[in-house]
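Missing here is one protein chain; the remaining ones are kept as they sit in the complex.
This part shows chain A:
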Amino acid sequence: MKLLRGIQLMFIRNMRQTLRSPIFVFVSLFQPLLYLFLFMPLLNGLGGVPGLPAGKTVQIFIPGLLVMMALFGSAFVGFNLIDDIRSGVIERFLVTPVNRSAILLGRVLRDAVVLLTQCVLITLVAIPLGLSVNVGGFLLSLVLYAMVSITMASMSYSFALIYRIEDPLAPTLNTITLPLSLLSGIMLPLALAPLWLQDLAKANPFSYAVNASRALFAGSFHSVDIIKGFVIVFLLMSVVFWWSLNSLRKLEE
């Protein structure tokens, strides 16, 4: 069985499941919309502080919000994998000749597609609020969000494969996701933070994703932040995906 064919089959299977209950795709849009309408106005009042030029808060906030959506939106996909483990579906796939990595790749690609749809919708909503979009930069940033999404989804799947029950999954994922988002300068620019906090944020790979996302929205393609963001997220994604694959191999142990 060819890898690509396996990925295609698994992607279609998972996408079909998502499309059968499309309501969840929209329900998960609710939170970013709340941030957009109930939190962003607060920032408008702050315009002018370091890292947040006056009148340009939407330009700073939206690229960060999109990374946050990729972080949180894909972090909890492990729950539907637990269903599949319990019902024996994963075991059944593992006994067929399908490539092991296709089983997970088909899933994380579905997760990335769902996330990108949401990112496009939120961006469209933000344009009337004053967001200016550099199309080339936006398209590139979608690649970045997809990688963040795949990283988080793979992590979520790894924990699902290790725990195989729901109870510990949500606290674990929350414990990891919250500091990742706080330490990435999504809500407020890290320029406001004390030095030690800024240093801590440097250890958070997703803070580079946020910087890259902002640079892309601004259309500053020469910014070194973009390269840094892509390289760091790509490396992290590769490691975490490899971990999830390894967790799948150990599923039966």
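Note that in this section a contact is a pair of C-beta atoms (placed from the backbone, for glycine too) under 8 Å apart; a residue touches a chain by one contact, two chains touch by 3 or more; residues count from 1.
Convention: contacts and distances are computed from a predicted model.
Trainee: Mind telling me which option in "Imidazole glycerol phosphate synthase subunit HisH", "Acyl carrier protein", "ATP-binding cassette domain-containing protein" or "NADH-quinone oxidoreductase subunit H" is what UniProt lists for the chain we can't see?
Mentor: "ATP-binding cassette domain-containing protein"
Trainee: Among A:97, A:171 or A:194, which one touches the chain that has been omitted from the display?
Mentor: A:97
Trainee: Would you mind spotting which of A:40, A:89 or A:131 touches the chain that isn't drawn?
Mentor: Hidden-chain contact among the options goes to A:89.
Trainee: With the missing chain put back, which residues of chain A would touch it? List them for me.
Mentor: 1, 5-6, 9, 13, 16-17, 20, 84, 86-89, 91-98, 252-253
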